[in-house]
Every structure is written in C-alpha cells, then in structure tokens.
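Every protein chain but one is kept in place in this view of the complex.
Which chain is which? They are A, B and C, in the order written, and residues in each are numbered from 1.
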Amino acid sequence: MQHYSGFGLLKHSLTHHENWQRVWRNPTPKKKYDVIIVGGGGHGLATAYYLAKEFGVTNVAVIEKGFLGGGNTARNTTIVRSNYLWDEAAHLYEHAMQLWEGLSQELNYNVMFSQRGCMNLGHTLQDMRDIERRVNANRLNGIDGEVLDAKQVQEIVPVLDCSEHARYPVMGASWQPRAGVARHDAVAWGYARGADAHGVDLIQQTEVEDLIVEDGTVVGVKTARYGEIRADRVGCVVAGNSSVLANMAGFKLPLESHPLQALVSEPIKPILDTVVMSNHVHGYASQSDKGDLVIGAGIDGYNGYGQRGSFPTIEHTIQAIVEMFPVFSRVRMNRQWGGIVDTCPDACPIISETPVKNLFFNCGWGTGGFKATPGSGHVFAASLAKGEMHELAKPFSMFRFHNGALVDEHGAAGVAH
Amino acid sequence: MSDVNNEALEQAPIKLVMNQLPAIDVPFESPLHHVELAKIAEHGESQGGVVFRELSLGLLTLRCTPNAEQATSIEAILGVALPSKPLTSVSSASGELTVMWISPDEWLLQVPQDKAFELETRFFAEVGGHYSLVNVSGGNTVFELSGEDVVKVLKKSTPIDFHDSEFPVGKVVSSVFAKSGATICRTAEQSYQLVVRRSFADYLWLWLQDASKEYGLTVTC
Amino acid sequence: MFHIFCPHCGEYREEEEFHAKGEAHIARPLDPDACSDEEWGEFLYFRKNPRGIHHELWVHAAGCRKFFNITRNTQTYEILEVYKLGETPSVVAE
C-alpha cells in the first residue's frame, strides 16, 4: 500500500499527480472464499479490514451492489459518540470510540475524526433525570461525560438560544468531550483501501440475488453478474436491506426499514463548534469542515426503501433548528436526502448468529450506525473469524427478541442521528 | 352488608347522565375568557379581512352505529336524521341544532348550552341499544371565522382543499390545524366554524392572530 | 408526502393527518398463554419488512380516527389500494 503523507503530496505534485497508485483493485471474484461479506458500506468494509488484518482471514470478498460506501455510510450526519445508557451498548460503542481515536493513523487515511464534543440538551425535568442517569452510567463504565447546566451550555455554544423565553427552555445537557464527527466517505474509503491491501477482494456493482442454503447451512451467494460464489461463512451487513436478505435465507428479522432524512445548509463561516442534539425539541446540528450545517432529526413513521421521506419531517426538523438557533433563520437549506435505516424494537443493533448455520447478520443499527463503524466491524470480524460471537456482540443476538432480554436504548438513541 | 350492596346494584344506573350546568348564576369562563375578546371587539380593528368570534355552545359527542330502530328514535329526538354521508352536516329547521359527521360511528351535536342535558336525558330515555353520548361542552370551544380573506387563513393552517368545488357550504372535516387539530364546518359562503379543544384555544388564538395579520383581524362578540 | 384516500371519509387527505402503524394483519394470538417465548417474540417484533408490496396499518389520526389498511410499494411509495379492517387486499406480492 502506498503510504500517504504531506511529503508524498509534495513529491507527487512535482510529477503533476500522475503517479498515484490505485486505492484499491477492481478484481473479478474467485469461485470460493473463506468469508463473504455482503454489503460494502462502512461496517462491511471495516469487518473485512479487521478480518484480514487482525484475525488473519484474508481470503475474503466484500460484495457490494452499488459503489463502496454508497448506502447509509454516504448519507449519515457523521456523529460519533459513545454515551449510551446500558452497559451492553455502552461497551460496544466505547469499543468503537477507542478505535476511532487512532483510526486515521491505523488506516494511513485521514478520516478527519474531529473530537469536538457532543451535547445532548435537556429541556424538561425528566430530560435532566435521564441525562443524570446516563452520564452517571457512562462514568462508571469509563466513558467520559458531564452534566452541564444551562449557563455552561451557553458558554460552549454561544449561538444556542438558552433564554427562558424559549418554548422549551434549555435546562442543561449531557456533554461528551471525546465525541465528535468524522468524514463519512473517508471512513469507507480508508477501510476499503486497507482491506484491499491485505488481500480482500472488493467486488462492486454486484448485487446478491440469493443466498445459497444447503441443509440449513449457508454455502455461498448467487449474484447476477458473476453467478455463484461460494464461502464457508457469510456475513450480511446491508443495513436497510437486511430484511430482504433474511427473506432470501428464509427467516424474518425484528426490523423495520424506515426513511431517515438529513439535510445540509449552504456553507457558512464557522459558527457552531460542537455537535448539539435535542431529543425534546427534536433536531440536531453540527457544522462540517466545509461550513455546511449538517442537520437531522427523526425517522419517517412508515416503512420505506425509497431513500427519501416526507416533507413535514424536514419542516419539523428545521423548526427545531430555528427554535434552538434563531440566528440560523436566514441561512438556507442546500440539499436534503434520505437513507434506509433498519430499526430494531429496542434501538440497539443485531450482531448475531441466525437460524441458518454459518450465516451471520450485523444489522439493526437504525439511526446510529456510523458512530459504531470501527467497533461493529471489529467485533463482527472476530465473530466471523471464529464462527462464534464476540463477547461484546453476545447481548445483541437476534434471539433476545424471543426471551425478552432487550437493551432499550430509545432514550440514548433518541433523536435519530 | 351484602343486602345493601345488592340494593345499590339494583338501583345502579347503566349510564350516568348528569346536568353539569349550575342552577345558580356563577361566572362562566370560555376557553378564551382571559383574552377579553369583548375589549378587543370594542377597540380593535373593524375592517379586517378576517372576522373572529368565539361561540359558546353545548357540544355532545354521539358514538353509535345506528340500527333502524336507533335511527328512528334519534331522528325523533333531534328532528333531523343523522347525516350518514361522510363529511356532511345537517341543521334543524330552527337552526338550534347542528349535527356534524365526524366518523362512521361518531357525530358532533351542537345545541345551545342549556339544551345539552335535556338532549342527554332524552337519549337515555328513548334510545335503546349500544351508543354513547357524552357532553363535551367544556372541553371544546367554537371559533367562527369569516370575512373575505378567511380561506387564505385556513389555507395557512390546514392542508384541506377549500375550493368551492371541494368544500361546499355544510361540509365538515376534521384535520390538523397549525400544530393542533380542529373540526371545520363551512356554515356560509364566507363563514367557517372551527371546533377546537379547550386547552389549545389560547395557542390557536395566537396562531390565528399571527396568520391573519396581513389581512387584518376583526373580533366580534 | 403521501396523499392518502381515507376509506371512511371518502376522500384524499394529506399524510400529516395520518400515522403509520406498521405491518397490517398481525393478529394477536388467540391464546397467548399457549404461546412459547419464541412465538410471542415473533408476534411482538418480527416483521416481513418487504422491499416492494407492503400491507400496512394506518390510522386517520387527525380525521375520523379510524384504522384502515394500505397496500403500498415501499420502493416507489405508490399506494396501490386502501381497504378497511377485516377486508382482504386485492393487490398482493407475487
């Protein structure tokens, strides 16, 4: 793998950048792999990367129906945090957080992980109780967190309306300083480049049309472009389309796929230096390095695979943003879009064995998958490598929906992000 | 002990029908009482494109899937048949009573305040079978909106189509209204009634003032 | 934003008046006590969630407050039919 650095840029500028290597190959798939990962988004690529790098499984293919990182990886609002309530979720997201903290160096690819802090506002007494509860839990789990009062909130975010005249005045916030944002495309590309360098075949523009199941065991996938490709184990990491794949294998998942919309303003000069989220007023915002205000809110209530939602959701989101930040009223919305999020009843993911042997699913991340990318990839890779679920993944079995051992993170997941 | 209970049970009514109006003269406060509409009517704008009035009526929610017998007895009480066609309303000849279709098994009855109990009593006495009639006079209020710009204000507030071809006089719809809800009935060429919930009345009053600003708002009593 | 024909009101209304309530025809087991944990879990949480034709339950929340069913394509968002509770859909997935 070609090493990236400022010096390299200087060197290549002398040759007019004509000699940069390809970031990844464009291979024709082999007939058989040890592991096939269906889905070339951030989670799938991270899984492939760690499989090859950490667990020595290099005979791996990632099969992607479109382009790498083209699903929710390309459509999310890039927030990274680990301040989840329940131990199981907190440990998983914190595992991810720790990987984030060295990711650019690990991948030799600047994913622009910017630990600018994330604030979850409280507007009611119950909000503040929940914030206290979550921050206390975070600290005892070794995750950084503070409870701020309204004055402290105002100091960190001067443009936020913290006045008592607001419809729902800000009473305080939880604050995770290590949280932040990252450059979403770079995460996918960095993992893809790293996986490729370790020998993983990245097969793009290839849709999996069926999972080949023989005697209750998955043995490969069927694609339109290359026919059958065999594998000892198959991991599906296809977010919103998980139910479609599960259906191919003959089982149902406790998932609903919903449109989740996001939007950006036109780029403006730096004005918002941290991530601000409000479950109650129902919107959140951060500012990208390019200057766009990156804004999101909740999912649309209906099932949808259309990568678009309904306009009232956008209206409510903008109302929330203008309510929180009245000075943004004259800023303009540049673009809106939608992703397909696979939501679980307890707002936690599924990282799990399935009723089909050797078939594993990593899905159900709902609105919060991006922040987990490295951790999700890492524990899923460990599970695929051993054929047995990683400790951190065990609480997230799909079978918890049978015995009732749910990990209810609706409070911490709250407003979609 | 058991005797007492049995007796109580025998006497126990199927339903509670209760006159809720005070026998003596006590102050009546409509949901917009605190706004002092009378003062605004006196001192406010008189030529507004939108005219506002709060009406205090007796309101009852009737829920029923009337069989023939029920339909007959209800018609006998009301003087009009329940409108079975969705989104329609009927008024009695005197205009004292209006019945609005709300849902296939729900109607809103409008009568003068002091007629609500009488109506309830007659229903209880005369209508058999399964139905429910509930006095909701205190829980709602009625805004009358009229004037030449009234439709524009309505179009700002609710996604209903108010074009003459779609919304003739007498039509009634329930819909979202700003961030609350309302049952809207067109009572005349340029006049609409909004039945709104009491606790939202102040919000809707603020909303209507704001939305009417560009046309001028006249309050009448 | 969807334009939904309410089968009870008999006209098209805006999506803002309605709430989606998930997959239709999920009947409560008649004898819950006889259900295994797995069966109860399936009833509670597991859904078809198809990409394509979907039968779903909606409620005309701000209108007549009646629940009814919609057959909708979850990819194109076309509403193929609306039908009342207890009725059978005429459009079904192949």
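The rule is short, and it goes like this: a contact is a pair of C-beta atoms (placed from the backbone, for glycine too) under 8 Å apart; a residue touches a chain by one contact, two chains touch by 3 or more.
The rule is short, and it goes like this: contacts and distances are computed from a predicted model.
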{"item": "Omitted chain (choose from \"Sarcosine oxidase subunit alpha\", \"Sugar ABC transporter permease\", \"Dihydroorotate dehydrogenase\" or \"4Fe-4S dicluster domain-containing protein\") - UniProt protein name", "value": "\"Sarcosine oxidase subunit alpha\""}
{"item": "Touched by the hidden chain, restricted to displayed chains", "value": "A, B, C"}
{"item": "Residue among A:T223, A:T274, A:Q336 or A:S383 touching the omitted chain", "value": "A:Q336"}
{"item": "Which of A:Y84, A:Y109, A:Y191 or A:F396 contacts the chain that the document leaves out", "value": "A:Y109"}
{"item": "Sole residue of B:A38, B:V134 or B:A188 that reaches the chain not shown, by the stated touch rule", "value": "B:V134"}
{"item": "Residues belonging to chain A that touch the chain removed from view", "value": "4-6, 8-10, 12-13, 16-18, 20-26, 66-68, 70, 74, 87, 91, 101-102, 104-105, 108-116, 123-126, 128-137, 139-142, 146-147, 159, 167-168, 183, 185-186, 189-190, 204-205, 265-271, 281, 287, 289-291, 306-308, 310-311, 314-315, 318-319, 321-323, 326-337, 400, 402-406, 408, 410-411"}
{"item": "Interface with the undisplayed chain - residues on chain C", "value": "1-3, 14, 21, 27-28, 31-33, 35, 37, 40-41, 43-44, 57, 59, 61, 65-67, 76-79, 85-86"}
{"item": "Touching residues on chain B - with respect to the absent chain", "value": "5, 8-9, 12-16, 18-24, 26-31, 33-34, 56, 61, 63-64, 105, 130-132, 134-140, 152, 155-156, 158-161, 163, 166, 178-180, 197-200, 202-204, 206-207, 210-211, 213-214"}
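Going forward, only the chains that are shown with their structure count from here on.
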{"item": "Intercentroid distance (Cα basis), chain B paired with chain A, Å", "value": "50"}
{"item": "Averaged-CA centre spacing for the pair chain C and chain B, given as whole angstrom", "value": "31"}
{"item": "Overlap residues in chain A, where contacts from two or more other chains coincide", "value": "none"}
{"item": "Multi-partner residues of chain C (each touching 2 or more other chains)", "value": "16"}
{"item": "Of chain C, residues touching chain A in the complex", "value": "1-2, 15-16, 19-20, 22-23, 37-38, 40-42, 44-51, 54, 56, 72, 74-77"}
{"item": "Residue ranges of chain A in contact with chain C within the complex", "value": "241, 243-244, 247, 252-257, 301-306, 308, 310-312, 342, 345, 401-404"}
{"item": "Interfacial residue positions of chain C with respect to chain B in the complex", "value": "8-11, 13-14, 16-17, 62-66"}
